[in-house]
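This report refers to the structure that appears directly beneath it.
Left out: one protein chain. Kept in place: all the others.
Then we have subunit A:
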Amino acid sequence: MAHQAHAYHMVDPSPWPLTGAVAALLMTSGLAIWMHFHTMTLMSLGLILLLLTMYQWWRDIIREGTFQGHHTPPVQKGLRYGMILFITSEVFFFLGFFWAFYHSSLAPTPELGGCWPPTGITTLNPFEVPLLNTAVLLASGVTVTWAHHSIMEGQRKQAIQSLTLTILLGFYFTALQAMEYYEAPFTIADGVYGSTFFVATGFHGLHVIIGSTFLAVCLLRQAQYHFTSDHHFGFEAAAWYWHFVDVVWLFLYISIYWWGS
């Protein structure tokens, strides 16, 4: 078998970029077809293809790293850069929605009553469920750090417990937020207040769900002995993502829930 004379990873040819691209085609065309003709078949097919692609692509990365040893220090450095750049792109994504919020709320138009919150909008009390949500996410930031230290110290049981607690806190946040959405006295159709509120908090909620899923995968991997005390980048990436989700919430809470109420 030929051996490489370098520490980098020459990946095997893979079908997943193609299937992922086709999934994107199906989801976007499917969205247009759904909007015009009310059928969800194409969009649903795209979603299934996306899930299949994600499962197999990430499964292969775990095989390449944990089972084949391809994630040498220079390769891991590249993965770190990649995750940081991805999170940075997500920061810019949210920045746009904050821009929209501040654009509308700093100079409220006469149509809104010249004030913020606009006339007729009953805002949520920032010191009720939103404050609990803030405490929940801050606590989950502590538990994920506890999990990291447990992994680094080789404490298997503690790592599993603290990671599980982090995920449960994430679920608790999602459940509380879902309840808030249901009970809210305003909807997404209630002018620019409704739009900025639900789009910004809605995308944040989606990221909480994504982050919780990433952490859950890490929990399964930790239980299956994939992580060692000095090599567990998958977990670190999940923890970085989770802290990012927490920070976005803090900005949402301060800007939309508190200042905007």
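The rule is short, and it goes like this: a residue touches a chain if its C-beta (ideal position, glycine included) is under 8 Å from a C-beta of that chain, and two chains touch if they have at least 3 such contacts; residues count from 1.
Going forward, contacts and distances are computed from a predicted model.
Candidate names were "Guanine nucleotide-binding protein subunit beta-5a", "Cytochrome c oxidase subunit 7A2, mitochondrial", "BBSome complex member BBS4" or "Aladin WD repeat nucleoporin", and the UniProt protein name of the unshown chain is "Cytochrome c oxidase subunit 7A2, mitochondrial". Only one of the listed residues, A:119, A:187 or A:224, touches the absent chain: A:224. When you scan A:53, A:162, A:177 or A:196 for touch with the missing chain, the hit is A:53.
Although one chain is not displayed, its contacts with subunit A can still be listed: residues 1, 11-16, 18-19, 22-23, 25-26, 29-30, 32-33, 36-37, 41-42, 45-46, 48-49, 52-53, 56, 60, 63-64, 66-69, 223-226.
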